[in-house]
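Just below is one structure, and these are the notes that go with it.
The complex appears here without one of its protein chains, the remainder shown in place.
Up next, subunit A:
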């Protein structure tokens, strides 16, 4: 029997008081697709960083090809054929796509000089390998999230790794892009490359992986071939409890006064003649392919597309939403898609990140009321179940999913009337996903909050909205009660549009 490609034995890792990994053992065979599951903050990213040499484990050892490799560094891990696509992509926003792709291989080859011709050639090959289309000269910061991710994936594939680690690679991709990614993953698997895959989506794990390891609070709680698992078993292993989803019913008065009424909304080239209404307490889902105009719709309602054509009424009064201030003034809150990189002030504490949108409300005569602010922030940390002992920790110390809850919590603190969520639970584990949804429902029901939920996660829309809109090429093509549709129907419809 040959040794597995990589084997972790009794790995432990602590950050001050937090035991992020505790006696974790795991082995990945050649060409195996291995899935790592666990709730937010369970230690998945930490485990990856140990394998890739970013952190040194406090206990345990790592074997590659049966040989112990002590003191792994990022560089030596790469030399052993370990490539990682991090949750935050680790790209250089200020450099072009081509350079982002070529830099690491130029570096590996120990080059001292840069030939821009070679950079372009290398980049073009990398893109071709992934089978996607990207503008090589675009600056990475100008790409949408999905594009950035593709660059990160293409870059990792370039060095012909033996183990490709992807930390939540699909969270920001649309259904079609996920399929494309899975094709690539299977393709590279057929070349004998192993893939370690972190995901929160059950369906994806079950579809793509061969073996599964579930960790909870830094310990392995379940492991085995995927055939031994189903959704319920994974959920149970991850959370230690069962979570059942029941659909959201809205039982307000359909003839009442709409919270939001949009008529003949157009932006040339982006939105065309959109009409929609949201009643107080409604949770309205929005689906559509990339480029359908869903994000543009959200941005318009948040005052970021001044000069739009058409009418917007809030509580029956006609308003213009030509600036973010006006939108906030009318009680609109927006949680963007790319929260990880755009929504957080990474050098600041959790509390400060929570409070950024509440300064006006919480200050008297221009002075922040410290005590009240701290109380509200810690209240929201509890409500959103953010895993941290105190709010004065830097927000970077939180795991990805917890960081996202900070951004959502921030907006909820201001008592918005209309909450626009763009990909509300992207990268959030089942347990806290349920928590976030519970919170949203509760606000909708008790306070009449209207919610516009944009998501690629069709089950999420079906389970948590009372109505689902589908946009395509800037037009509203369908508006159905959630009770009358299901995941299959929706995905069929989106497939037909593609």
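Everything that follows uses one rule, which is that a residue touches a chain if its C-beta (ideal position, glycine included) is under 8 Å from a C-beta of that chain, and two chains touch if they have at least 3 such contacts; residues count from 1.
Throughout what follows, contacts and distances are computed from a predicted model.
*Asks:* Among "Electron transfer flavoprotein subunit alpha/FixB family protein", "ABC transmembrane type-1 domain-containing protein", "ABC transporter permease" or "Glycolate oxidase iron-sulfur subunit", go ahead and choose the protein name stored in UniProt for the chain not displayed.
*Replies:* This omitted chain is identified in its UniProt record as "ABC transporter permease".
*Asks:* Of the residues listed, A:25, A:108 or A:273, which one is in contact with the missing chain?
*Replies:* Of these options, the touching residue for the absent chain is A:108.
*Asks:* Considering the whole complex, which of A:142, A:232, A:273 or A:491 touches the chain not shown?
*Replies:* Only one listed residue reaches the unshown chain, and that is A:142.
*Asks:* Just name the one of A:25, A:67 or A:94 that touches the chain not displayed here.
*Replies:* Once the missing chain is taken into account, the touching residue is A:94.
*Asks:* Where the complex has a chain not shown, which of A:10, A:75 or A:257 is the residue touching it?
*Replies:* Result: among the candidates, A:75 touches the missing chain.
*Asks:* Considering the whole complex rather than only what is displayed, give the residues of subunit A touching the chain that is not shown.
*Replies:* Touch with the absent chain occurs at residues 52, 54, 74-75, 78, 84, 86, 90-95, 99, 103-104, 106-108, 111-115, 139, 142, 304, 324, 336, 339, 342-344, 356, 407.
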